[in-house]
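Handing you this structure, nothing more for now.
The full complex has more chains than appear here; those shown keep their coordinates.
Residue numbering begins at 1 within each chain, and the chains themselves are lettered A and B in the order written.
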């Protein structure tokens, strides 16, 4: 039988390149693969964010891993070790969710931000079917540079928000709902087709990805742009040999 | 026959609320509706960004409007009057496109940014089937706070980019392609399912929306967050009567 060790190749260089921490998406991974991953991280003294870790899989982990994880059963996330906070950590993110059934996705975003040291504030159950629940918070929401907006079913919440606030909105459709809403495709498409300009969208239930996008955006605050115009060299001649790629 | 005047209601307050200019999406609008829109804007001395203005429809406009528009037939955009540059205009955006067929969408983003006074730099035809075309620009691209990445077909370009740079990536799928790529749904789904964390996505061919998202994000650089924690008032009691909503 093949060794699980051969099947995992971690990317500890990711933060240097992208500002994001190495993260283990556990759905579809076997317990022996997770064992190899944690052992590799332990040996390097590295920290990991763990996502989609269902309670049943968490219960199946070797005790030495289970006890060393900071696990949240609502968001199905875990922290393996502690991460170094980002320089952008003093910037806050708002997380707004349409219904209480969207809470697990909103919490996944909150936990992902927390792992990178970014604080967030959360508003849940403010769907637009009761518009007052959202509008009484609009002035506050206008003060946030980045708002993660989580919504299922018709996902009208981020659209209404998009017409009222100036910040970056990262919208997360959720799979909450039945009939045509099953699986979240209606919410996703409604967000992509939004009449409010400038909404950005991530995959269904992808609270993790929304938080990563927020981290990328917050970096704008602190880093100095150093771009130079794209070089005018002969673009048809590869400068580097194939090996160097 | 009903009057077109009754059928348009412009939102000149939009920039104050969201930082984005009022924009006229002309697809599906009749020439008489466009006539009403331009007349309303003229009377108020307002500027407008005009999108999806196909050459045939541009040719059908009354001469007084056609001559006063700054029209681009590649991106199908026009400027009606000039906008006031945003405070964030000193920040640059990179626009990267996978193939030359994606140019109209990339140009729509470029023009939308230009209307708000935001400069941009463009790289076209750097799809990953010839990886060297992209990798030789990676160091430069790492210096940009926001990168708009435009790609059709399999849309692998933004994913590769997402693993190499730390900036905010707004990915735009395009409808370029045939067979399963027809209409851009494959590109869209590939971007949403990307293995590179933190990509954000907009609707197919939506260069305009990507630029709006970039403008929202660039605001992070200049504004001071003034958020206060969400109020602890009894959330079950609407403070305002229905009328005030």
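Keep in mind that, in the parts below, a residue touches a chain if its C-beta (ideal position, glycine included) is under 8 Å from a C-beta of that chain, and two chains touch if they have at least 3 such contacts.
Being a predicted model, the structure only gives us computed values, none of them experimental.
Chemist: Give the total number of copies in the whole complex, keeping in mind that only 2 of the identical chains are shown in place.
Modeler: This complex, considered in full, is made up of 8 identical copies.
In the analysis below, only the chains that are shown with their structure count from here on.
Chemist: Using the touch definition up top, name the residues of subunit A that touch subunit B in the complex.
Modeler: Subunit A reaches subunit B through residues 14, 17-20, 23, 91-92, 94, 121, 123, 131-133, 135-137, 140-141, 143-146, 162-170, 188, 192-193, 197-204, 208-209, 212-213, 215-221, 223, 225-231, 235, 238-240, 242, 245.
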